[in-house]
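Excluded from the complex is one protein chain; the other protein chains are retained at their positions.
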Amino acid sequence: MTNFTKANNVQIAYIGGGSKGWAWGLMSDLAQDREISGTVRLYDINSESAKQNELIGNRLKEREDVIAKWDYKAVDTLSEALDGADFVIISILPGTFDQMDSDVHFPEKYGIYQSVGDTVGPGGMVRAFRTIPLFVEMAEAIKTYSPNAWVINYTNPMSLCTRTLYKVFPEIKAIGCCHEVFGTQKILAAMVEELLGVQNVKRQEIDVNVLGINHFTWIDRASYKGVDLLPLYQEFVEKYHETGFEGSEEGHWMNDHFSSAERVKFDLYKKFGLIAAAGDRHLAEFMPLNWYLANPDRVHSWKFGLTPVAWRKENAKKLVEKSKRLVSGEEQFEINPTGEEGVEMIKALIGLKTFISNVNLPNQGQMSGVPNDVIVETNAVFSHNGVQPIVSGELPPEVNKMVAAHIFTQETTLEAALEKNKEKAFRAFSQDMLVQSLNQEQAKQLFDQMLINTKDYLPGWDL
Amino acid sequence: MTNFTKANNVQIAYIGGGSKGWAWGLMSDLAQDREISGTVRLYDINSESAKQNELIGNRLKEREDVIAKWDYKAVDTLSEALDGADFVIISILPGTFDQMDSDVHFPEKYGIYQSVGDTVGPGGMVRAFRTIPLFVEMAEAIKTYSPNAWVINYTNPMSLCTRTLYKVFPEIKAIGCCHEVFGTQKILAAMVEELLGVQNVKRQEIDVNVLGINHFTWIDRASYKGVDLLPLYQEFVEKYHETGFEGSEEGHWMNDHFSSAERVKFDLYKKFGLIAAAGDRHLAEFMPLNWYLANPDRVHSWKFGLTPVAWRKENAKKLVEKSKRLVSGEEQFEINPTGEEGVEMIKALIGLKTFISNVNLPNQGQMSGVPNDVIVETNAVFSHNGVQPIVSGELPPEVNKMVAAHIFTQETTLEAALEKNKEKAFRAFSQDMLVQSLNQEQAKQLFDQMLINTKDYLPGWDL
Amino acid sequence: MTNFTKANNVQIAYIGGGSKGWAWGLMSDLAQDREISGTVRLYDINSESAKQNELIGNRLKEREDVIAKWDYKAVDTLSEALDGADFVIISILPGTFDQMDSDVHFPEKYGIYQSVGDTVGPGGMVRAFRTIPLFVEMAEAIKTYSPNAWVINYTNPMSLCTRTLYKVFPEIKAIGCCHEVFGTQKILAAMVEELLGVQNVKRQEIDVNVLGINHFTWIDRASYKGVDLLPLYQEFVEKYHETGFEGSEEGHWMNDHFSSAERVKFDLYKKFGLIAAAGDRHLAEFMPLNWYLANPDRVHSWKFGLTPVAWRKENAKKLVEKSKRLVSGEEQFEINPTGEEGVEMIKALIGLKTFISNVNLPNQGQMSGVPNDVIVETNAVFSHNGVQPIVSGELPPEVNKMVAAHIFTQETTLEAALEKNKEKAFRAFSQDMLVQSLNQEQAKQLFDQMLINTKDYLPGWDL
Partner (left out) sequence: MTNFTKANNVQIAYIGGGSKGWAWGLMSDLAQDREISGTVRLYDINSESAKQNELIGNRLKEREDVIAKWDYKAVDTLSEALDGADFVIISILPGTFDQMDSDVHFPEKYGIYQSVGDTVGPGGMVRAFRTIPLFVEMAEAIKTYSPNAWVINYTNPMSLCTRTLYKVFPEIKAIGCCHEVFGTQKILAAMVEELLGVQNVKRQEIDVNVLGINHFTWIDRASYKGVDLLPLYQEFVEKYHETGFEGSEEGHWMNDHFSSAERVKFDLYKKFGLIAAAGDRHLAEFMPLNWYLANPDRVHSWKFGLTPVAWRKENAKKLVEKSKRLVSGEEQFEINPTGEEGVEMIKALIGLKTFISNVNLPNQGQMSGVPNDVIVETNAVFSHNGVQPIVSGELPPEVNKMVAAHIFTQETTLEAALEKNKEKAFRAFSQDMLVQSLNQEQAKQLFDQMLINTKDYLPGWDL
């Protein structure tokens, strides 16, 4: 049968295939799967990295503890990667670490601290200007070389990357995937364990209704085996609002640039009565500056971390070393399930299972209160050749207001990037929630300077 | 935990609880379940029947082969049934068999043959006028006595019954359930067995995207373990279009008033390129009279049956006898899974599982191309305290046209019934697809006479 | 000022500029206007006709009774006509009179009589298949040569011609204009004169709310100087339902292929409670065959005429003769106001006035109950560079049903024509209200033969 045949010859194009994070994770997940195998074509503008990953990946075939023997193949062009692909995974770093440094840290001169800087905020904005043209190019290539492939994007800013793909090629079968909701499910699982005295609660057992936009999603209904979790969460928030809760993630928030004590999340519950379903580092950036990000002390008191790009650079260096060791065989590749659902999604799309997960898709009716076609994040059913969003209702107006505001700014951002229109770009920039703390002159200065810092990636702009 | 407690004390109100069809089926399904138990309160305007079912149901507790020990309790009033109910099941016969006789057979004098006569056609129309006031009453009672209960309706005309519930009590948590799509899945399963040589394919393994209105639903995407079934269906239709296919149902269509050889379904595929997902007896009534129902010979040549009400009356008599024997203990109740999903739905709503099935709900975005709020049938996700429709897309305009036409006539029918407006009722009646074969004078005569035949159930009308 | 300058140099491209009907009407209306002048470029596939009209038009300049001195210029190519045009008027005959003969009369062999045959019915359908490719070509040319021009279409089938223009070039500024609503206003004016004893009521004094699709529009609110006309119409219908009303138009219906006694209109009021706002000849074609068009006697008894194409051919011959006389100067061109609003619209769009009239436009919110983007006819405000539809509400479901049914069939027709897809074309054809009186075999025969009769205008179809 078609699918069984196909399942032994799955063709995956990996754009950003030189990655030392997501790509290694995929290798690990694929290696352990019992149902599918095939080829992963690695494409990266850093072709050296792609070649290293080809070597690393192909080494796995030789190991006894590896179930599925996948072929890895570094390719030189986008068209080679895409032609004939069943799936396209996009996970790229748009621009350089220096540009990311400007995104995240340059605004600190103006009192704007960003915990991530890749989604909203001045950093997210500028990253979007830089990223959208890359996605225009990818969408056009997919339209030409693999119009029937399923495209799974992991790149941020998620909403705008996915929106760009659909804008350029409306018939594309693309989804945007992010694990932030999973993190919130884990917190709820830990809460169930603690407050209900149950053991080993899995995040998949936490049923949630998700609605919002990526990194700013909300849960208005949650249950564990028929127990309504909203009242329980109320209790949980009362208990941990002040101290924070550190049980669900491994590292302590102070030592971990990605961790937090969930105090922002709890505070948002107190303010709005819903569960904010993303990490605190992301959530804080969607809120007025003076709430959580006014200064490092404020951040510290809310018990989440600012992720310095210096750390990312340092980490990247370590990974380069590690990559060399993996290539040479000096170090063995460690196989570990990532907890990501990419491989499960691929299997569902092939027709091997049906499952429900949250995903970023154009609004076609799944979320009320915001326009059609903009990218929203809700649950969807994954099955053979289909990802169908689930009708998820509407946020209360006070929350919908915040979500819609970011959506409209994204629309302006998209228009500006497609038109390479600096004036419109500033309109978007100056309406960002964090930027709005500045007066207009400061905002303009910051904008001008940040664009100059990333100008290599803004071809055609009149800077 | 709440749900476990609750699962041992589930309160079900059964309106139409004297039924000898659906009620016995429910008893059978409940008896075999391992996860829930509680009480079923049986309410019926025929209180004698309800009492007999109380006795029949309570007998089951004594049997060793019965897993769940449910209590059955006949009650005298709607309020007694509803007060404190977690679930309300509605399965009533609106009016008498004589009235149904008029619905189905009186139009034959005018050359209109109806295979069922409970959904559309002159019979379905008149049945709707009779039924809507009953559902107004039930909706008001539910609003008063059990506003948080989940309401599962099985009564036809399904769309209009469900629409009435929501019109009267917009916050109601009601769904309309019907097994016609299951029947189509069974045909597809038989097709997979035959054409792909697989054995024991279950209907649940046939993945379908469903969209339309009850008894006039369509499938535009179907797969079995990743195999796209549309091309296979094309082949299947070519093979069986002329002869009909009789493999999936037990009885031969000629001897079975509910069976068919699927020729109507195959013909609709040839005409529209989609799989019509209901029994031929229902589908034929949605089409122009001269296609399938022009006369008994035409019907015979399309190999489906007209279900005579005389048969129903005869069958009802037999069931009365059987009921007596079951009450007296002369005959033992036979426990058999019905294949219906009512109990599964209840369990999902309690929080014991998550599953996907087709269901009738107000359109909130799940189906494009038809208005909001009207009742459509699509897949939905059933989970703890939630039934969320799945975004199912849009029918091609040539099919959407037919679906929308029936929807608008239903809207007129609803308005007419709520207003007890005879003139508007005739507008609806005369626009029915089967009635449109008559000239206006004939249509008016037929209408007037049919209303008189059912006038006992039209209080407040100026007839 | 811009507009004053412009008003002396208005550039009009007339596609179908060899016309002896609409083109002469335009000459007449332009000649009498005091505010605008400029050039009309006449383009026609019959270039001889265009040249004759150039001569006829330019003769007017010499006359003393002509106020505005317009230049007329026959051009050889579409691009010459369009380049630099401020306005584009489209009024073409799609195909030949012989093809129109097949459209209108061939179906009579199958018992389908058509009073016009240019909008719906088998004739309207086939005309659409023939016309849509021509409008694709025009839309592309307008996009290239005059993207900012206002396009005024008079060609039928109106809805589909206008829909095609927007489908191909979504930014086009196109409107579709038709005088049928004016005719209904005139009847209402005559009614006011008769029943209220007022004299000289102008059709413009009859305020109406219009909603529907071209030739099948409805009025649900009408007034004359604050007098609600619906109750008056009820009285009027009672009076004239049987005999018909012949007061508002000049010729007696029996002698005039375009006239009627309004009996269809009155009958529709009795059936639906609204004023149908088009000529009876058009309205009848939207209804079931057995209502008004079953046979010539039926038509006769409803007191409207079937317009034979033979008459059109004869008339065309006379016009050719007349054209020669006008060119030679043997006959003088008669200047008469047409009652059409084309020139008023042009003046409003230039900014010289603001006025309200009914017009065909994509649905952007002006009409509820039907999809967005399809062409609907409602009132709109014409002002400087803008035609903004007026929010007109929703038809009652029993009327909306009929309108929506025709809309969805138009959508199928459009898809079929764009895809040159014969199978889809038959789906549309067989769902037409008049065609539905046939059985499927007859419908298919009729369809096949009619396509063959018009095959010269169906390039690329697999016939």
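Think of it as A, B and C in the order they're written, each chain with its own count starting at 1.
Rule of thumb we're sticking to: a residue touches a chain if its C-beta (ideal position, glycine included) is under 8 Å from a C-beta of that chain, and two chains touch if they have at least 3 such contacts.
It should be emphasised that the depicted structure is a prediction, and the values quoted were computed from it without experimental measurement.
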Displayed chains in contact with the omitted chain are A, C
Of C:55, C:136, C:196 or C:335, the residue that touches the missing chain is C:196
Among listed residues A:204, A:290, A:315 or A:445, the absent chain is touched only by A:290
Of the candidates C:29, C:54, C:207 or C:285, the residue in contact with the absent chain is C:207
Checked against the full complex, the residue among C:350, C:402 or C:433 that touches the missing chain is C:350
Omitted-chain footprint on subunit A covers residues 271-272, 288, 290-291, 369, 371, 396-398, 400-402, 404-405, 408-409, 411-412, 415, 424, 427-428, 430-431, 436, 439-440
Missing-chain contacts on subunit C, rising order, are 1-4, 6-7, 196, 207, 209, 221, 223, 225-228, 350-352, 354, 356, 364-366, 368, 379, 381, 383-386, 388-393
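The definition used in the following text is that only the chains that are shown with their structure count from here on.
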Among line, ring, star, complete and other, the chain contact graph is line
Given that subunit A and subunit B share one sequence, their CA atoms superpose after a rotation (degrees, nearest 5) of 180
Taking each chain's mean CA coordinate, subunit A and subunit B are separated, in whole Å, by 44
Cα centre of subunit A to Cα centre of subunit C, whole Å, reads 54
Multi-chain touching residues of subunit A, meaning two or more other chains, are none
